[in-house]
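Take a look at this one; I'll ask things after.
The other protein chains are all here in position, but one chain of the complex has been omitted.
Coming up: subunit A.
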């Protein structure tokens, strides 16, 4: 689905890899390695300083940018909900494309396991976990083919994190989504990922299968990272 060829975007230098349909990829590495930076390149929230990105075998620039962003959904690290109600947030994306349908709301809340009564709740009255779910549902409302997730559970307690994980697992299976998730939690990586990209010191150090690469790292860098 995506091919990165020698892509540079500070602090990353010359990163090459490919992501196939329905891959479940975990992107990990030390803080400041450029994980969020890399994620933003996928739906063109930014463009790389060097190299080329291909989406569906065509240069990413060739695709209409708004439909690219719709198809490649991003869930940011913090929920960043829009002021207003949960419903306002859920319909935001589809409304941009005149595709909103009131029946969707129930389904979306169902996906993220929130009661239907939440629709009229003001978002600033929700707990952190609830906000994170709304944020995920808001992205799902656009019916993306691929999900980019930037540490979606890092701000949550273990139980809430596991609930969100279950939600994600089910959604990805049901909708045959391609997933790229950033996480610091290697247990979570094992549960959700089947492939890993390890970046550190500006380079893609390892690109391998999960759990194999976590059990037997090839590089010194990954070995050290896992030790910590």
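Quick note on the criterion: contacts are C-beta pairs under 8 Å (C-beta built on N, C-alpha and C of every residue); 3 or more make two chains touch, one makes a residue touch a chain; residues count from 1.
Quick note on the criterion: contacts and distances are computed from a predicted model.
A.B. asks: Report the protein name recorded by UniProt for the chain absent from the figure; options are "Acetolactate synthase", "ArsA family ATPase", "Putative monooxygenase YxeK" or "Iron export ABC transporter permease subunit FetB".
C.D. replies: Listed in its UniProt record, the absent chain's protein name reads "Iron export ABC transporter permease subunit FetB".
A.B. asks: Which residue among A:29, A:93 or A:152 touches the omitted chain?
C.D. replies: From the options A:29, A:93 or A:152, the contact with the absent chain belongs to A:93.
A.B. asks: Please pick, from A:139, A:153, A:188 or A:205, the residue that touches the omitted chain in the full complex.
C.D. replies: In the full complex, the listed residue that touches the missing chain is A:139.
A.B. asks: Where does subunit A touch the missing chain, residue by residue?
C.D. replies: Against the left-out chain, subunit A lists 43-47, 65-67, 69-70, 73-74, 76, 78, 80-83, 92-93, 96-97, 135, 138-139, 142.
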